[in-house]
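Below is a structure I'd like to ask you about.
What you see is the complex with one protein chain gone and the rest in place.
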Amino acid sequence: MNITIQLLYLFSSVLFIIGIKMMNKTKDARAGNLLSSVGMLIAIIATLMQIEVISMVEIFICIIIGSLIGLYYAYKVEMTQIPEMVALFNGFGGLASVAVAISDYWLKSQITVANIDIIILVSIILSVFIGGITFTGSMVAFLKLNGRITGSPITFKGQHPLNLIMLISFILASVATWMNPSDINFMIILVLISLVLGILTVIPIGGADMPVVISLLNSYSGMAACTTGFILNNNVLIVAGALVGASGIILTQIMCKAMNRSLVNVLLGGFGQTVAGEQTEGPSIIVKEVGVEEAAMLFDGASSVIVVPGYGMAVAQAQHVIRELMEQCEKRNISFKFAIHPVAGRMPGHMNVLLAEANISYDKLIEMDEINNEFSNTDLVFIVGANDVVNPAAETNPQSPIFGMPILNAYKARTIIVSKRSMGKGYAGVENELFGYPNCLMLFGDAKQTIAKVVSEIKEL
Amino acid sequence: MNITIQLLYLFSSVLFIIGIKMMNKTKDARAGNLLSSVGMLIAIIATLMQIEVISMVEIFICIIIGSLIGLYYAYKVEMTQIPEMVALFNGFGGLASVAVAISDYWLKSQITVANIDIIILVSIILSVFIGGITFTGSMVAFLKLNGRITGSPITFKGQHPLNLIMLISFILASVATWMNPSDINFMIILVLISLVLGILTVIPIGGADMPVVISLLNSYSGMAACTTGFILNNNVLIVAGALVGASGIILTQIMCKAMNRSLVNVLLGGFGQTVAGEQTEGPSIIVKEVGVEEAAMLFDGASSVIVVPGYGMAVAQAQHVIRELMEQCEKRNISFKFAIHPVAGRMPGHMNVLLAEANISYDKLIEMDEINNEFSNTDLVFIVGANDVVNPAAETNPQSPIFGMPILNAYKARTIIVSKRSMGKGYAGVENELFGYPNCLMLFGDAKQTIAKVVSEIKEL
Amino acid sequence: MSIDSLIILIYVLVLASYLGFELIAKVPPTLHTPLMSGSNAISGITIVGALLACNELGYTTLSKWMGMIALILATINVVGGYAVTDRMLKMFKK
Partner (left out) sequence: MSIDSLIILIYVLVLASYLGFELIAKVPPTLHTPLMSGSNAISGITIVGALLACNELGYTTLSKWMGMIALILATINVVGGYAVTDRMLKMFKK
């Protein structure tokens, strides 16, 4: 291969690394993403340099189609839909890996007469396996998050044995392909099994666990890129794939740790179910309600406010009206901060993105460990659509499924106002005693609408 | 090459990486060093597997000789002599690289008839260049630290032009070697020039700057290992060499930054000189002396003591007697800590090693940034053989050569006792006003002897 | 592929993975969502493979068709991924 091309690939690998490194600091992150995209462009250019002129037209048509679709989705998507979006793109990436593997397989086994190399064949089979699972798994995750298929775990008897049988068949078909590489039937079987396996492994997982699954599938798509690198003997694919693989694994770990659950527990699925049974039994909690005017007066009377945002804020898209609330409070010299729990919302860093979208400076977003001993000195804590992340049961009730998960100590504040629509449960499906605490007041209603009313009341005060 | 051998090399590379990673934590560091040595052993075993049985005897003899010499030095050396030791070993490593390069050159140009590959030839020349400079440079550094040649910068007119001429001749000789690889005269010239260059670049640098130089030469020896890796097409050499190269560069940077000097400034040398002129001019400072008994009473009366160790503690080997002082104080419930400046002593982390040697727990050693605002609440600061690192001129006098270097704010304490032999200057050769401050008392004499006396006085109190 | 080439690709894999772990462990939680979508965009590097697969002459072969499908999908992943990450990061202001 040409040396210029090789050096361009090397350069693009370095750009990916530097791009990821720059994600370490909020202020450099955007430049880092740009650098990484330049790395991609360079890798593409280096590849185009190896291509026959005759294919160029088709290639450009494909690239234009792909770019238009990608840009369309990227600009249309709501910030609350980022998880779905990542799932969808990730699925496409996985399918692309499968297609590349099949293309290479066809070339080596049908067109060229030469005997297919064992290392290449193994890479092709791995690529099909990982890519196929990534594709259908991501699609199921996408549909679950989207609500097009039910979010609750779909389990049936013999699910695990079935997976095992599929896996064994896959291995047998791999051996068959190895012994008779030119028989395409085995390759078809391999593709089908991996597609079905992707579906089977994701459907038993509850919709709310999807972020963990997506992050894991993201890691798989990185590994699929690595195997493609082995097929093509190309380093940039390996470097980039390894970076993605590592990032997915780390994010998965962080999420599991913050939820105090093991990855195995998430993957075996059925988390939403056991909890559903509990729903009826729980002791009913007696809560105090608060009206919009009274809430406005409480804000006006406080000297320090901490907002605890949660998934409900994302659902209600309440971040903009919270910014208005912040502006009103700051006009009155009330200190106003946000307490960010590591797994608030449905993706790691979910709240940060939404609040950033509403133009709230990232200085004001304080992480759990840092803010946890400030609650006791705070006049008013305003919980917006958060539930599990402030549930004291995580500290007090060893029976609770969330026991052991670190929480925000919102209960220590002088007064607490909770904005949510009803007594509905959160992600983990458990009761939250906090709502019955003497210092806790419920402000029922959709977060966006009620907070908007509170803001207009405050303005009139 | 055999796959087992290759996998062993890969394994040994990973062990080096994990070993370095474990150096991040004090408690894991020893295990990390062990792991890294296991990595080396595995690399050696993998290499021996490729060797003809006939050479084994000589190889074992060489290894035994080398091991005995290495172990002898390693167990004989005083902890204060670590810099010299590293310089010496480093020089040996550099010379080994040169020898390997020559051996390979001889083999390829004289024994085998085949045309010598350009990439290999470039690697050989680079290996000779870097290895040669590392060897003689390290030897000069060793001799300077040892006191066998003068520590003060040796400069002469035309030094820089001479270096330039040598460099150009080296390049010319390289081209000549390339055009006529079998002519060994050019190779001899290359070796000689690099040896001389090593001497020329290190002699103008002051003895006290040697740690920076050693760290830089250490980085070079890593790079030499990398070039050997390119000659032999061997990855483990490249990985290990790159790790060493990176470590040397980072330590060099840290030292330069902590001294507030640039690397260029260090390398151009002559730092000790300009300062030597100043020595006579400085305004004479009027100091108050304190006797051993009075010092003992001050310790007894204090409720908090911070010790600031410096290079003088290393010279006097006073760390053990300071431990005794600590034990006496702690018996009396006096809080006792150490303030560690990043460039106290003559090597990064020098003080930590010495105090560890005296069995002082590393919890008690507090870094500059952390302890700097504790001084104002401290009854007694005891400065043992430190000078520059507590010199307030670094903050107040823009003319001072150390201006801008961060210092330990010892001057803020209620009382200061300074143990040193005389009014001698420190490394940077500048006066220290602190010694004339009203709250500062001088305890003249060799640190070990005077502190021993103080301890016995305290025992009698 | 020779064993030598394989081993050296494994070196690259091991080093890059280790580096990835070191770098990503330091990303602050604030940036985890952009990191997720940004690294997802990087995984679209399969586009390189897709381009090479498109290089088949004549449409009769499955290889070329597969390559073109792969190319469209990988381009969506790459372009969409980077664009959405940029959109997100643009919002982070001090």
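By letter and in written order, the chains are A, B and C; residue numbering begins at 1 in each of them.
What we mean here is this: contacts are C-beta pairs under 8 Å (C-beta built on N, C-alpha and C of every residue); 3 or more make two chains touch, one makes a residue touch a chain.
From a predicted model like this one, the values you see are computed outputs, not experimental measurements.
Enquirer: In the complete assembly, which of B:Val140, B:Leu195, B:Val244 or B:Val455 touches the absent chain?
Expert: B:Val244
Enquirer: From the listed residues B:Gln6, B:Ser36 or B:Asn432, report the one that touches the chain absent from this view.
Expert: The single option touching the absent chain is B:Ser36.
Enquirer: For a quick check of understanding: of B:Gln6, B:Asn90, B:Thr136 or B:Thr201, which residue touches the chain that isn't displayed?
Expert: Touching the chain that is not displayed is residue B:Asn90.
Enquirer: Kindly note down the residues of chain A that lie in touch with the hidden chain.
Expert: So the residues of chain A touching the unseen chain are 1, 3, 6-7, 10, 13-14, 17, 235, 239.
Enquirer: For chain B, which positions touch the chain that isn't shown here?
Expert: With respect to the unshown chain, the touching residues of chain B are 13, 16-17, 19-21, 23-27, 29-30, 32-34, 36-37, 40, 43-44, 47-48, 50-52, 54-55, 58-59, 62-63, 65-67, 69-71, 73-75, 77, 79, 82, 85-86, 89-90, 92-93, 95-97, 99-100, 102-104, 106-107, 110-111, 117, 119-120, 214-215, 218, 221-222, 224-226, 228-251, 254, 340, 342, 347-350, 352-353, 356-357, 359, 361-363, 365, 367.
Enquirer: Kindly note down the residues of chain C that lie in touch with the hidden chain.
Expert: Within chain C, the residues touching the omitted chain are 8-9, 11-12, 15-16, 18-19, 22-23.
In the analysis below, only the chains that are shown with their structure count from here on.
Enquirer: Max contacts between which two chains?
Expert: A-C
Enquirer: Farthest chain from chain B, going by the mean of C-alpha atoms per chain?
Expert: Most distant chain from chain B: A.
Enquirer: If you average the CA atoms of chain B and of chain C, how many Å lie between those two points?
Expert: So the centroids are 43 Å from each other.
Enquirer: Rounded to the nearest whole Å, what is the centre-to-centre distance of chain A and chain B, using the mean of the C-alpha atoms as each centre?
Expert: About 47 Å, centre to centre.
Enquirer: For chain C, what residues touch not just one other chain but two or more?
Expert: In chain C, no residue touches two or more other chains.
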